[in-house]
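One structure, pasted below without further comment.
Note that one protein chain is taken out, while the other chains of the complex remain in position.
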Amino acid sequence: MDFAIMLSVLDATLRLSTPLLLACLAGLYSERAGVFDIGLEGKMLFAAFGAAAVAAVTGSMWLGLLAGISVSVTTALLQGVAAISLKGNQLIAGVAINMLAAGLTTFLGQTWFHQGGRTPPLGEGGRFPQITLPFADELAGVPIIGPIYAELISGHYILVYIAFLAVPITAFVLYRTRFGLRLRAVGENPKAVDTAGISVVALRYQAVLITGVLCGFAGAYFSIAQGSGFGNNMTAGKGFIALAALIFAKWKPVPAMFTCLLFGFLDALQIRLQNFELPVIGVVPVQAIQALPYVLTVVLLAGFIGKAVGPKAGGVPYTKER
Amino acid sequence: DPAVIYDLGGKFDKSFNEAAYNGAEAWKAETGGNYLDLELQNDAQREQALRRFAGQGANPIVMAGFSWAAALDAVAPEFPDTNFVVIDTVVEQPNVQSIMFDEHTGSFLVGALAAMQSGSGKVGFIGGMDVPLIHRFYCGYAYGARAVNPEIGLTENYTGTTPAAWNDPVTAGELAKAQIDSGVDVIFAAAGGSGMGVLQAAKDAGKYSIGVDSNQNHLQPGSVLTSMLKRVDTAVHTAFLEAGDDATFKPGRIDLGLADGGVDYAVDDNNAALITDEMKAKVEELKAGVIAGTVEVHDYYTDNACPL
Amino acid sequence: MNPQRPETAAASPPPSGWAIELEKINKRFGAVHANKDIDLAVQRGTIHGIVGENGAGKSTLMSILYGFYTADSGVIRVNGVEHAITDSRHALALGIGMVHQHFMLVDNFSVLENIVLGAEDSGFLAPSLARGRTELKRLAAEYNLDVDPDALIEDISVGQQQRVEILKALYRGAETLILDEPTGVLTPKEADDLFRVLRTLREQGKTVILITHKLREIMAITDSVSVMRQGQMVATVKTAETSPEALAELMVGRHVLLRVEKGPSNPGKTMLEVQNLVVADDMGIVRVKNVSFSVRAGEIVGIAGVSGNGQSELLESISGMRDQRRGDVLLSGNPLSLKGDDGAARARTAGLAHVPEDRLRMGLVTSFQEWENAILGYQNSPDYGAGPFLDIGAAKRKAAEHIETFDVRPADINLKTALFSGGNQQKIVLAREMDRNPDVLVVGQPTRGVDIGAIEFIHNQIIKMRDAGKAILLVSVELDEIRSLADRILVMFDGEIVGEADPATATEGELGLMMAGIGKDHAAAPASKNGQEISS
């Protein structure tokens, strides 16, 4: 593989891992607080739709982003009511949210825009542009570093930078703030938090809200950055992959980033390996290459990661006796 | 009343099913008549839907998609008085008309245009689901490109292997970007709804794309070089007009190709500037050759292979 | 001292009087009337004991005082002022701290993080942690409460964890400290340390409420004591004016024998033999280092030691739950294979019964009905159905039999096991394990958290087994229990058997030194001051 192709693969890696990373960090907040979330997919889908719909109508990507986040947060709240206040089964809540999103986005899209659930294509201003970082053009000529800066680091949607910035921020919040301390505690031993005089319910709602915000970014990325407009079920199972990445990363922010980068890389590679010819076997069936990221995940998981033990109180609604 | 049943992609797939829908709408606008339609949710509903419509007295019943063979084979004999029209597959029953399109010849023409437009000498193809039908598109495209430039570089990709591949613009867009990064500058997207991602990526990179099924030139004006038309809309329209009456209904297999405009390449205001007179002349020459049988285009269906 | 404490706290309490007054407290859980018209007054600067059977309502009452439960009715006064305590934060603000029976700590947090949790100064952690560190140093010096602030909770001993709980309360400015069964999980040494801390607290003017099942602790440390029975307060007396026997009778409503009565042992042939056993824990750390001993029919061998010195791994290995690194376990002379993860089944087939240390974690499935737990471990026995099928009728009959012979209350085989009290849960396990007439009985911590009535019963059952000619291995951190039950005592320290003692002659001090790893070869040191302090 020559240098240019490598850059192209890594460039695609960043693009493809961004929504995974945002969703993965989103999941990290609620799962660290003890709320399992298999509804990441649904929240992203809602956000993607909300963002594209508003961006299409107003022509503003920022209003679109805001709408995406609001829709996702509202969904997160609904899920929170079911899983936290009503002490419902967290997994069912997630399944319901996913289905609701799959149906409602297309239904509303069709009712409002009459394009089979799609939103109208976005014009200039409605979609995030790729940002050229300062000096990218000037440095492009410098060997090695130039192309790396100009092509790999520069020239992404702002949401890509936000996603990667969210990693140190999350790490900081989690390990260096009062909120983070309490968040981690409530996922491990909610009773300890309760007896320390902190409201378990309030904490979990806060966590779920942050999850909503991050899913909002992730969803918006699909429809108004990477894509231009909403398409049916456009998140295509990324929420589940993000969840796998979260477990893979053992619920830690920096490993989460590397896991998402790995998944993104495999995806990028998969795309470029479709006609790859192996010395002896000949052309590898495209299906084998498409299955590669998943097979590799399983192999890595079995070989290197070992047991992943999540937050102890995860999945269990907290019941306070009165 | 006539009826149309869309395949699993749904009626607004911006492509194949939507073309069928447009045909039905055109008929409606023209005649003022009413028609029935239905979107499937799963495979098990095929027979149910056919019986339902036939039982209600719908005639003709038009189906879009290559997955109808088994269901239609079972139901058609139950309703000998109903006429069925199926697109993209062949069912041999006395009351069934099977419409096939010569996707390979239409693709041949856009392949030639692609090769002529390409400055890099590399053209790409992005298919939707990895199935023989799409291989047929590719093979025609490849032959067309080779016909004008035997040295042309060809890259072939598919968005996926499940029906979800028809609706995955993200992966399709990434594939397009990957092709562009490797030097490809014209990409033919035969990928249903996924094609949107290809068109977008080509536009973002300042390269060219080729649409499919319907005329997609307007979607990214100036970037969509042309579209490979597969006139499913006309087929549905014609079926609605003719197949309801036994006098005009023609059972058996009908192949629509370049000669009758069943497949073609699209030129309109959006791409008029891109297609030079020279290109146009060459492609028309090839078209005439194919119709006359002097230019041979390999049909993937004949041997399930694409020997280049 | 603590900026988190609002003004309502007793910043300058009146020099004398009641720290806590409870009046006519009532609390129901569904049909259970857990607290009935409870009155309780605790003098400031004293240690006040509360005793009562399992389920008498002690924990409930304290949870109400701490704001964890809300009373259905009743009045709470703190320093003479009436308060409606709504939640724990409120109780903390009033200067009430509580150390729960089950620690409220986050296992994978450091000590410092646990202490700071909920009492942070600001949004960022660094200043809180810094202040926590200095404050911790001060408290440690003032109250003799040393812990490593950076150690993880899961890595420190139970005794240390308890210190963390106490420090947590003090850090929040607690004036009144409630301790719910604090010594249930402690070694004698740790218990001594705890009591020293409690005395220091009292000297500093703090008030302590202590719930315990151990009457000698009441006698040794409290100033006054209240007795609860079936949700009611039956008496409050000055400790100096009562005796363990009197308290026991008040608690249970009948006379309780506080001593174990047993005859001399009559050892037969060797039933259980452990040879050069080496066992590692889940993390791969070697916890049992080359241990050898044997137990003969008709004798009780006690293993004494501070918890965490390899006893758990030893027990698990002998009972087939944990693979050995080296060495052998022989049952009636036959080596027990521990390969695979179903060694426990082979151990049972070979005639071994196992009462685990931790009934909730291991010995019971708490969400099962009682009868389902009555066959746990014996589910494959033909008694409970032929072939692959489970004969529920047979299992239920067996469960009813257990309940009858072991006087489990309530006598309901269909009740969810979680709803039985600790003592009764323990009886369920014991009944199951003793019922099969095993050749070897391995028992860990048989009376942890169990009230004195039940202790008496359990001890008698163990003696009965011995007298029936069974080989019994008893592992306990309760020196008293070991001394009164065992015929031979082995002391375990740091994964090794460091000495053997005769219960008839060994003093608590000698054993204590061996348990601390001092005098490895022979216990000859004189009784320590600590040892004597609490022996009644």
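Note that the chains take the letters A, B and C in the order they are written out, and that residue 1 is the start of every chain.
Note that in this section contacts are C-beta pairs under 8 Å (C-beta built on N, C-alpha and C of every residue); 3 or more make two chains touch, one makes a residue touch a chain.
By our rule, contacts and distances are computed from a predicted model.
Between the listed names "Fumarate reductase subunit C", "Nucleoside ABC transporter membrane protein", "Ion-translocating oxidoreductase complex subunit A" or "Cytochrome c oxidase subunit IV", the UniProt record for the complex's undisplayed chain reads "Nucleoside ABC transporter membrane protein". The chain not shown here makes contact, within the complete complex, with A, B, C.
Note that of A:L122, A:I148, A:I247 or A:C260, the residue touching the chain absent from this view is A:I247. Between the chain not shown and the residues B:A70, B:A281 or B:L308, the one that touches is B:A70. Residue C:P356 is the one among C:P356, C:P438, C:G453 or C:G512 that touches the chain not shown.
With the whole complex as reference, residues 26-30, 69-74, 84, 319-321, 340-348, 354, 356, 361-368, 372, 375-377, 379-380, 384-385, 388-390, 392 of chain C touch the missing chain.
Residues of chain B that touch the chain left out of view are 10, 36-39, 41-45, 47-48, 51-52, 66-67, 69-70, 88-90, 130-133, 161-163, 301, 304. For chain A, the residues in touch with the chain missing from this view are 79, 81-83, 86-89, 91-93, 95-100, 102-104, 106-107, 110-111, 117, 237, 240-241, 243-244, 247-248, 285, 287-288, 290-291, 294-295, 297-298, 301-303, 305-308, 321-322.
Assume only the chains that are shown with their structure count from here on.
Under the stated contact rule, the graph of chain-to-chain touches is a line, running from one end chain to the other without closing.
Chain A and chain B have centres, each the mean of its CA atoms, that are 35 Å apart. Chain B and chain C, compared by their mean Cα positions, are separated by 76 Å.
Residues of chain A in contact with two or more other chains: none.
Residue positions of chain C touching 2 or more other chains: there are none. Residues 10-14, 18, 130, 155-158, 160-161, 164, 167-171, 173-175, 177-178, 181-182, 193, 196-197, 200, 204, 219 of chain B touch chain A in their complex.
Those residues of chain C that touch chain A in the complex are listed here as 29, 66, 68-70, 87-92, 98, 100, 104-109, 113-114, 116-120, 122-126, 128, 168.
Put simply, chain A touches chain B in their complex at residues 4-5, 8, 11-12, 15-16, 110, 115-118, 121, 130, 222, 226-229, 231-234, 236, 267-268, 271-272, 274-275, 286-287, 290.
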